[in-house]
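For this view, one protein chain was removed and the others were kept in their places.
Chains here go by letter, A and B, matching the order in which they are written, and residues are numbered from 1 within each.
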Amino acid sequence: MAFPYEHEREVRILSRGWGDPSARTLEGWKALGGYKALEKSLSMSREAVIDEVKASGLRGRGGAGFPTGLKWSFMPKEKTGLQYLCCNADESEPGTFKDRELLRWSPHQLIEGCLIAAHAIQADHVFIYCRGEFFEAVQVLARAVEEAYAAGFIGENILGSGISIDITVHSGAGAYICGEETALMNSLEGRRGLPRVKPPFPAAVGAFGRPTTINNVETLCAIPHIMTHGGAWYREQGTEKSPGTKLFCVSGHVVRPGNYELPLGFPLMELIHDVCGGLRPGRTLKAVIPGGSSVPIMNAAECEACTLDYEGVVEAGSMLGCASVIIMDDSTNLVKQVRRMVDFYAHESCGQCTPCREGTQWMARILRRIEEGRGTEEDLDTLLDLGDQMTGTTICVLSDSAAAPVASSIAKFRDDYLALIRRGERVGAA
Amino acid sequence: MVETVTLTIDGLEVTVPKGTTILQAAEAMGNRIPHYCYHPGLSAPAQCRLCLVEVEGAPKLQASCVTTVTPGQVVHTQSESAKTQRRGVLEFYLKNHPLDCPICDQSGECKLQDYVHEEGRPKGRSREPKRVLGRDDFGGDVLFYGDRCVMCTRCVRFMNEQAQDPRLTVVERGNRSVIDTFFEEGVEGSPYAGNIVDICPVGALVSKDFLHKARAWDLDRIPSICPNCSQGCNIELHVRDNLVQRLKPRDNPDVNQHWMCDYGRHRYEWMNRSGRLLLPKPGEGRHAGGNGAGDIALAQSLPEAGSWESVLGDLADLLVDARAEGAEVRAVASPFASNEDLGALRRFVDALGGGRIVFRSPRTDEELPLPGFPKLVRRRDLAPNVRGAELLQMSRVGSDDATGGLDDLVGFEGILVVMGDDLDDMAPDFGAAARVFAFLGPQVPRQLQAVTCLLPTVTHAETEGTFTNFEGRVQRFWPGLHTHGEARPAWQVLDLVAAAVLGDGTVPESAAEAFQRLADDHAVFQGLRYEELGTRGALVNDPVPLPGA
Partner (left out) sequence: MSETSSSSGPVPFRNPGWAGNTGAFDLSEEQVRGDDYVGVRPADGGHASGAATYPYMKVEKSPEAPLFEGPYRERFDKILSRYPESRAALLPALNLAQELRGHISPETMREVAVLLDLPEAYVRGVTSFYTMYNKRPVGRFLIQVCTNISCNLCGGDEVLASFLKHTGTELGSTSADGDFTVTEVECLAACGTPTAVQINSRYYENVTPDSVPAILERLRKKGE
């Protein structure tokens, strides 16, 4: 049975087992070459593993795009006690739905990646922090971990290497903010999921007070392939600065939304019109959010020449984030969608920092008023000013994320706001 | 040798120990950076976002409460970006704030008022309805007004880190978050919970006892020492209309850091007691009159008040006679008396030939330490100067409720001096056998009918002086209340009588002189100078903590 999301231009590396239930099993995964990379990596020194990952140029897939090999090298050279690897499977960024597929279709790929990474950073224990809502994916993953334990891939003295690594699957309980790495650690420790002040950075003081590295599911899933084929091979895909393939989560107003694994640097318009089958009949493109709800909105003109790599999207006026491409056609009530996103941030703000706690809710209220036709032009200035106050002033970047779609939509789609304001003025609602 | 770091804050160079934060460094040079969540006695979560300052070279504004200083750092607290940030954050704080300052107890000492007044926007821009949470009774003395809360979480952290009785938490998240306890279970019974009212920077946590009692700007704040146990916590008396309205802790890192216990905090009413002895009065000698039926009846049963000169003159005459006949002298002191008073009593008794001085002190079995600062303990001795009395060779008698223990004085036939102890538990004829029975104290003694003379003295709240705490730390207190009638410090009364009896004219003219004489007389106090005690006190020579204090 073919997986529903599939296109001939895809380069399926991470997603190659998708749609095939047998790939979920240990035997099936081994048939696809699974756990060879683990064997190879365990025979290498940890420094050599990190060098290989550095050579691949792999960048973190959680949104920030920080080079993975470099991140690993921040861990202490001399181990003084327990160290941890946390796998961030708390996928909750609106528009993002790649990690769930990776977890439930190729759990062994993730396990293998976790083990290699744990070896590279000398972690004793891997915690896979899964989003609480992922009941099915967690079941699949837990089952796979169990199988890998039984087969000796996890646990004491793995494959006779003398290296011991444990993996625990952990379920969250419904909080977007726990996808932020320090909040994730707090949540893992059984606390409220509040982001921590940095420094100290997790590589020095992380989960349970010990050196910790946090990597996204997709990042870790790429590791076995890099270790099998080498960093140079990985660089054959993608661009110079953004090498490799990326899972693009396309949602919204296209004919075939879905996950598509494409080389970084893929042109946005080709993604929409070729891979995803274009817009719904008779519609024109209005706006695109290229990296999940936290990044600035792009208008149709900006999309024209945009290539989907970390640098290309920045050039076009936004950010790649986790490559969650949300497509909006001309039928979209943009103000409503922006309001919905800000509602989300207001709901998910942890409430620590004042600008975020008060600002997200305030913005949501103003946007609701504008949507209902009770807004004024002054409100737009207030929104922009609040956005400034919420950007770069808090512990984590949730409030920046809330401000980004507001500021960018007012800048690029001011007429949409004005239309609602004018309509309200005409009927005297304000 | 402490490693130091030199940096520049607002154009001024400052050198501070390594590891200091920017906020502390600025404070050291008198530059107070606005903040809510930071408190020197608690961890810093850096969440109020008010203390953000511009640090040259840093891409974003830095939270000064958690950013440690580095050599050559250049900090701007008044740059346009820092000021814009503060103005913005303050507007966020006011977004849901009820602005009920006219009925808020914190008004006048509120950090939100202060900061907004200094740097806030003249007019808020919010047109949205405000969130309404209402009032919640946290139990004990604490009331919570959720709408005024700025979510600094100082109270939560105090209960977690200092009281280590984590009964407070933040409930919910985001804009819905609010401070709360475990449902109906409040902070009742937590012995240090009152401190959360002190550290609340706004009027969210207020004291029930103080609720709507006085406005902050009407209060005089007088540095003092808590008189309710031998810990000697540094406090302020907050006074209006010559009445103590509340007690607040005053910082002293050697004694109580920033805190005080609820037991001490809530025992101030006695300083405001009526029924005071207003004028010196001769007693009726071995008079029969009086039936002990209350202050007024007793006051009326006594002869007319005299002047200090005549009453003290008469007393001196009686004492000269008694001394000539070789009468013994005994005294009852009080652990609520100052070192100066106790020293004068010691000197007075010694001058009359020497004799035993006893005191009675209320005492409890229970110690109440503050786990986060274990040096702070509500001590077993519930009086401020037990240590001082013991250092002057006075002996503790009686039971733990400060009664009994005076049986050997009942039929005593010599000179009896009672200073500061009401002797309310004794029979009305106590001291009837004494040749001379002088009573010094602030209150009219309700029971005693056999006194030779009643000499009104001031309480510690009305005068200056020193107490010696459990570990031998001598600490000053300052006068906060006007004295009643013609009451005088006990040391002055005793010294005047002693001078008259001995014909030796050196009477100290101030508490400082009285203290200096004490220091000269007694080796254990030698070397201490009143002026040098300052606001943090100094240890006596060879300080040994009171056993079981």
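The rule is simple: contacts are C-beta pairs under 8 Å (C-beta built on N, C-alpha and C of every residue); 3 or more make two chains touch, one makes a residue touch a chain.
Keep in mind that this is a model prediction, so the values were computed, not measured.
> Just to verify: which one of A:L42, A:I223, A:V250 or A:L308 makes contact with the chain not shown?
Within the whole complex, the residue contacting the unshown chain is A:V250.
> Out of A:S324, A:T360 or A:S409, point to the residue that touches the absent chain in the complete complex.
If we include the chain that is not displayed, A:S324 is the one touching it.
> Among B:E54, B:D141 or B:D180, exactly one should touch the missing chain; which is it?
That would be B:D180, which touches the missing chain.
> Which chain B residues touch the hidden chain?
Residues 166-173, 180-183, 185 of chain B touch the chain that is not shown.
> List every residue of chain A that touches the chain not included in the displayed model.
The list for chain A reads 1, 4-5, 19, 21, 24-25, 82, 91-97, 99-100, 104, 130-136, 138-143, 145-146, 149, 154, 166-176, 187-193, 208, 249-259, 273-274, 277-285, 289, 293, 324, 326, 328, 332, 336-337, 340-341, 344, 347-348, 350.
Quick note on the criterion: only the chains that are shown with their structure count from here on.
> Averaging only over C-alpha atoms, locate the centres of chain A and chain B and give their separation in whole Å.
Here chain A and chain B have centroids separated by 57 Å.
> With touch defined as at the start, can you tell me which chain B residues reach chain A in the complex?
Touch list, chain B to chain A: 45-50, 52, 60-61, 63, 66, 84-85, 88-89, 91-93, 95-96, 125-128, 150-151, 170, 172-177.
> Would you tell me which residues of chain A are touching chain B in their complex?
175, 177, 192, 197, 346-355, 357-362, 365-366, 369, 382, 385-386, 388-389, 392-395
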